[in-house]
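Got a structure for you, written out below as structure tokens; questions coming shortly.
With one protein chain removed, the remaining protein chains of the complex are shown where they sit.
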Amino acid sequence: MISFDLITFLDILGVIAFSISGVLTSMRKQMDVFGILIIAFITAIGGGTLRDLLLDQPVVWLRDLTYAYTIIISVFIAIVFQNKLNYLRKSLFLFDTIGLGLYTVVGVEKALAADIPWLICIAFGTMSACFGGVLRDILSNEIPIIFRQEIYATACILGGLVYFALSQFSININWVFVISLSVVILLRILAVVFKISLPSVYR
Amino acid sequence: MISFDLITFLDILGVIAFSISGVLTSMRKQMDVFGILIIAFITAIGGGTLRDLLLDQPVVWLRDLTYAYTIIISVFIAIVFQNKLNYLRKSLFLFDTIGLGLYTVVGVEKALAADIPWLICIAFGTMSACFGGVLRDILSNEIPIIFRQEIYATACILGGLVYFALSQFSININWVFVISLSVVILLRILAVVFKISLPSVYR
Partner (left out) sequence: MISFDLITFLDILGVIAFSISGVLTSMRKQMDVFGILIIAFITAIGGGTLRDLLLDQPVVWLRDLTYAYTIIISVFIAIVFQNKLNYLRKSLFLFDTIGLGLYTVVGVEKALAADIPWLICIAFGTMSACFGGVLRDILSNEIPIIFRQEIYATACILGGLVYFALSQFSININWVFVISLSVVILLRILAVVFKISLPSVYR
């Protein structure tokens, strides 16, 4: 495991980005302040909750107040500065991508540690990273956006594959962590910058 | 803990009210009798199920048939007397509010007993009380009503705060229970009677 402090820092960036994406979606639906808070909360912790329930491990945000505080503060700031959020668009995209990468890698790592077969570990990492956003969209009565925007999840799948592949060699696990995290982040940035998407399956 | 019989009695009132709110929503969507039964069931036990899964405790309705019987009988009666339900509007509102208060307080209590930090306990109580209604609305393909009607959940949050605050003093736990339950019930009744809602966050 990489140093705890760096992971915590990246995790908080991810929680901030996921919360704010929840705020933006729920405000578009004219929800009240409580609805906004709940959607932000569920977007930020949904993936990790499903991960922990399926692995039958303690649900992480129940014990660690960092998550709740980060979400509440992010929601408060996002509501106060709602007209300014557009200027932060690029930073938010970056934080969101960092969160995506981090939750993928942590999900794969937790599943591997629980002796889950590799193919399922990769599905698991992808799910941990994406499920919060899926819940956000279901609760807002929309078809989840990731089912239509495939590079989002494809970046998680490829990052998970890299993590698994590298973990088979005697490479320091910190490097495995950093490299696969970077793969997810780079792939998503490249896909957005160059507007890459997979070929359509429809004929 | 207050006497078991009173809690059981209040719990059954809550299950009746939640089931019937499920029946009303699903009938508005022209569901068949099976759909109506399922939606009633999920509305009544959804919050408690999520609570027990997250705390990794046995799911209560799996072992205790009181819930299933109460739900089945409520659904049967609600379907038979569907044209008369309007006369019961006030009683149903009262039962629903009792259920809301009871599930909040029981949720906070179970979370505190599991050594969850206080802020999460209050979120937990609110979630236990509101999640059945959220599932009811998602399954009926609507945006959950509590995300637009804030006093509903706000009453739970304030009741949870009162429970936590009082439990810090050496007050008999029965009184803590009764007082915070009453806070939720009174707040919701006052909010509905005086049409109180929180100020809008939109500018």
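Should a chain be cited, it is by its letter among A and B, assigned in written order, with residues numbered from 1 in that chain.
Simple rule for what comes next: a contact is a pair of C-beta atoms (placed from the backbone, for glycine too) under 8 Å apart; a residue touches a chain by one contact, two chains touch by 3 or more.
None of the values given here were measured: they were computed from a predicted structure.
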item	value
Residue in contact with the excluded chain [from A:Thr66, A:Ser91, A:Asn141 or A:Asn172]	A:Asn141
Listed residues A:Leu54, A:Val178 or A:Val192, member touching the removed chain	A:Leu54
Interface with the undisplayed chain - residues on chain B	26-27, 29-36, 38-39, 41, 49, 53, 56, 58-59, 61-63, 65, 68-69, 79, 82-83, 138-141
Positions on chain A contacted by the hidden chain, ascending	53-56, 111, 116-117, 119-120, 123-124, 134, 138, 141-144, 146-150, 153-154, 197-198, 200-203
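Quick note on the criterion: only the chains that are shown with their structure count from here on.
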item	value
Between chain A and chain B, centroid-to-centroid distance (C-alpha), Å	31
